[in-house]
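Missing here is one protein chain; the remaining ones are kept as they sit in the complex.
This part shows chain A:
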Amino acid sequence: MVATVGTRTDSTSSAPARSSLRTRRRLGPGRPIRFGPTIGPLLLLTVWTAGSATGLLDERVLSAPWTVVTTTGELIESGRLQANLLTSVQRVALGLGFGVVLGTALALVSGLSRWGEAVIDGPVQIKRAIPALALMPLLILWLGIGEVMKVSTITLGVFVPIYIHTHNGLRGIDSRYVELAETVRLSRRAFIRRVVLPGALPGFLLGMRFAVTTGWLFLVVVEQINSTSGIGYMMELARTYGQTDIIIVGLVLYGLLGLLSDGAVRLIERRALSWRRTLAD
């Protein structure tokens, strides 16, 4: 670039600018690649297939992709897959449902009144400091090993991110909007409906994304403890018999469920926060 400028006979200000335009190096990552996100996973799948086909991957360590596919077919045919999937989805849905209601309600009470905050915020922060799974022994003693314990564990895990992020969103509402609400004499109800809830919505939805991930994580744990149904149970059973193909089917299922639920939350996010996106994209 410097050399180009040097060879020029005229030294007007436009000359270096023009030459540098031609030779400017791009430092960013460059243009996006088509189907870029799929390349990595496809590569992984290719390596896996090649490894299994050449026999480099022992069937006992990792089943071949085609074995996994046929096993999936068999599991569907026998109905085992659907039954376990349904049980698992039900547990997460219940846990999420209770957790979201609990987290949102606590966040509202704690965000809208100083007394509420004084009473609620401390215990939630303490609960957050204790690794959630450390509570399991106590939960098992109190609630047994049935469905109630499983759903409760998921609920307790899920409500924390919902609470934290909704509360954060609530407290982050611009005080100027609160002042405005006072000048137009909004009632308490209208204030919550028109200002507080929409203002806290971005925070809530962020919490929701964490909550969904947490929900599946806790499901895996509770299903591998004294369970008699669910994807986790199916995988745990397969471990005892050394059936890596079924374990992989379970992993793929967990992955798909996680991706799907995250996508669903993102879709809701895009719809509900359309006022934010109008200029951005």
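Basically, a residue touches a chain if its C-beta (ideal position, glycine included) is under 8 Å from a C-beta of that chain, and two chains touch if they have at least 3 such contacts; residues count from 1.
Definition applied: contacts and distances are computed from a predicted model.
Its record in UniProt calls the unshown chain "Sulfonate transport system ATP-binding protein", which is the match among "Sulfonate transport system ATP-binding protein", "ATP synthase subunit a", "Acetyl-coenzyme A carboxylase carboxyl transferase subunit beta" or "protein-glutamate O-methyltransferase".
Looking at A:L139, A:V160 or A:L201, the residue that reaches the missing chain in the full complex is A:L201.
Touching residues on chain A toward the chain that is not drawn are 176-177, 179-187, 190, 194-195, 198-199, 201, 274-276, 278-279.
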